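A single protein chain has been omitted; all remaining protein chains appear in their positions.
Chains: A and B, in written order; residue numbering restarts at 1 for each.
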Amino acid sequence: MKKVYVNEDWCLACHLCEYYCAAANSGAGSMIKAFAGGKKPIPRIKVEEGSGINFAVQCRHCDEPACVKGCITGALSVKDGVISCDESRCVGCYTCVMSCPYGCIVISEDSSVIQKCDLCLKNNNGEPACVKGCPNGAIVLEER
Amino acid sequence: MKYVIIGNSAAAIGGVQGIRESDREGEITIVTDEAYHTYSRPLISYWLGGKVTDQNMYYRSKDFYKDNNVKVLFSRRAQKIEKSSVTLDNGDKLAFDKLLVATGSKPFIPPMKGLDKVKEQYTFMTWDSVKAIKKKVKKHSKVLIIGAGLIGLKAAEALYHLNADITVVDLADRILPSILDVDAGKIMQKHIEDKGTKIILSASVEEFSPKSAKLTNGETVDFDILIVAVGVRPNTELIAEAGGKVEKGIITDDTQLTTLKNVYAAGDCTVSHDCSTDTDKILALLPNAFMQGEIAGKNMAGVEAHYQNAIPMNAIGFYGLHIITAGSYDGEEYTQQDPAKEQYKKLVFKDGLLKGYILMGDVARAGIYTSMIKERIPLDNVDIELLKERPQMMMFGKARRVEKLGGLTVKE
Partner (left out) sequence: MAINYYQPLYEVMRDRDRCIKCRACERQCANEVHSYDEECDVMISDSRQCVDCQRCVSICPTNALKIANNPNTFRQNSNWSQQIMTEVYKQAETGGVLLSAMGNPKEYPVYWDKILLNASQVTNPPIDPLREPMETKVFLGKKPKNVKFNKDGTINTDLPPTLELSTPIMFSAMSYGSISKNAHESLARAATELGIYYNTGEGGLHKDFYKYGPNTIVQVASGRFGVFRDYLEAGAAVEIKMGQGAKPGIGGHLPGAKILEDISKTRMIPMGTDAISPAPHHDIYSIEDLRQLVFSLKEATCYKKPVIVKIAAVHNVAAIASGIARSGADIIAIDGYRGGTGAAPTRIRDNVGIPIELALASVDQRLRDEGIRNEVSIVVAGSVRSSADVVKAIALGADAVYIGTAALLALGCHLCRSCQTGRCNWGIATQRPDLVKRLNPDIGYKRLVNLIHAWDHEIKEMMGGMGINSVEALRGNRLMLRGVGLTEKELEVLGIQHAGQ
């Protein structure tokens, strides 16, 4: 299965993946609209930066997903290897936040539910927005 | 192959999924004493508080049994386990090749003087129990909750959403003693009290009258509704009576096999091995239940699997303030707190490992800490300052990052 991989050698910490992710999943249709009026949609990808080392972290879509196994509501599920969250069923207990070894489950703006990367399957973005938006090929979608 | 599963919650569903990973053909029968499609027990407080609809109570989709070819006997109790059959309360005998006992736990009600005089008394364990509460509770109903643990306070939160007047009484001198330390407990207590819920600690009920309780500290609390939430006890009787080993709960090996042949057990009714302290205890947690069930299911279907790395962990919120805790708190401590902002963080180190943590308020990415505990990653392999700062992948060496995030293996 194709997954998103990051190569920290090429990550520039420009944080554009976060913006492309947040915009793609905001439902606003465009980057400008997504952030209009000071709105701050939450990205499902997170760039960590340190002294000379930067990289983005997002859901690894684990084969043995601790988040799905621990989900108390059944909101998290795996389909064809892609882990996604049915936000209408999430109660924001954060058991998945506690379980994810990569810290890839993010909390919604109003803290009511969790959000996570679903490889942009739900937002009609086609190729994941982070992959498309990375200016330096540091995030790729490929079979490994 | 004939599989019988007693229970219909997380461990049982884990069992079904574990079996079906490899065995699509075998007959699976679930026996449950409730009348519901599998639902999520931790959701009952959300349901009572109005956050979750009937529809969203279900732990798995409507078609789950059909899709997994599972037969379910609703409102049936298993009464006896024999060598290769289970006797039901209607006298039927269910033959099995492999049996999974996922009977969970039941509320513990300590002997309290005058309790029998209280008509409106409830426990907080099943959907039926909260349905009964919902029928009775009205705006400004006076509710007395005995127990300031996870269940008691979750009940209090739900009733807060229903605008009830709530008093919580606990014998301990702090709330949530099972998961919080003193300082974190204080922050949470203040948070809850600020929302109008009354908490009385170091007190118990001396005597009940039908609509009031006289406490050991001299106070008298009037109530319309009483909820007893002092704890739970595992349902171990079936195994005990069949001659299986039972201590605090049902004893299993790491394949979830009990001491009885072909009989497995999983979930809140069993004893787990806490790898953060290397001790055996009951870990009554949904993720634990599901994963034990899944392991049991795999082994029942003949695929060897072992359940390891279990630790106590809780992700829970009360009145909007979130906490995530895991592991044990015995060791060298590192704490950061800002009570005014309701932020608290404690990391516990021992033997060169992260053993436990408490995060309150900002709980983002807590799972990275959890993985440190579960995988026993030596502190020598991480940047301690970054670890203390916040959970982050940066604290690990490049090799782990490249492997985990890049899907490649490199030499450090």
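Basically, contacts are C-beta pairs under 8 Å (C-beta built on N, C-alpha and C of every residue); 3 or more make two chains touch, one makes a residue touch a chain.
On a predicted model such as this, the values are computed, not experimentally measured, just so you know.
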item	value
Visible chains in contact with the missing one	A
Options A:K2, A:H15 or A:K122, residue touching the unrepresented chain	A:H15
Residue ranges of chain A at the interface with the undisplayed chain	9-16, 19-20, 23, 31-32, 34-35, 38, 52, 133, 135-138
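Here, only the chains that are shown with their structure count from here on.
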item	value
Cα-centroid distance, chain A relative to chain B, in whole angstrom	28
Residues of chain A defined as touching chain B within the complex	3, 5-8, 46, 48, 50, 53, 55, 57, 60, 66-67, 69-70, 72-74, 88-89, 91-103, 105-107, 111, 144
In the complex, chain B residues that touch chain A	10, 14, 40, 42-43, 46, 51-52, 56, 58-61, 286-287, 290-291, 294, 313-317, 320, 322, 324, 326, 363-368, 370-371, 374-375, 386, 391-394, 398, 401-402, 404-408
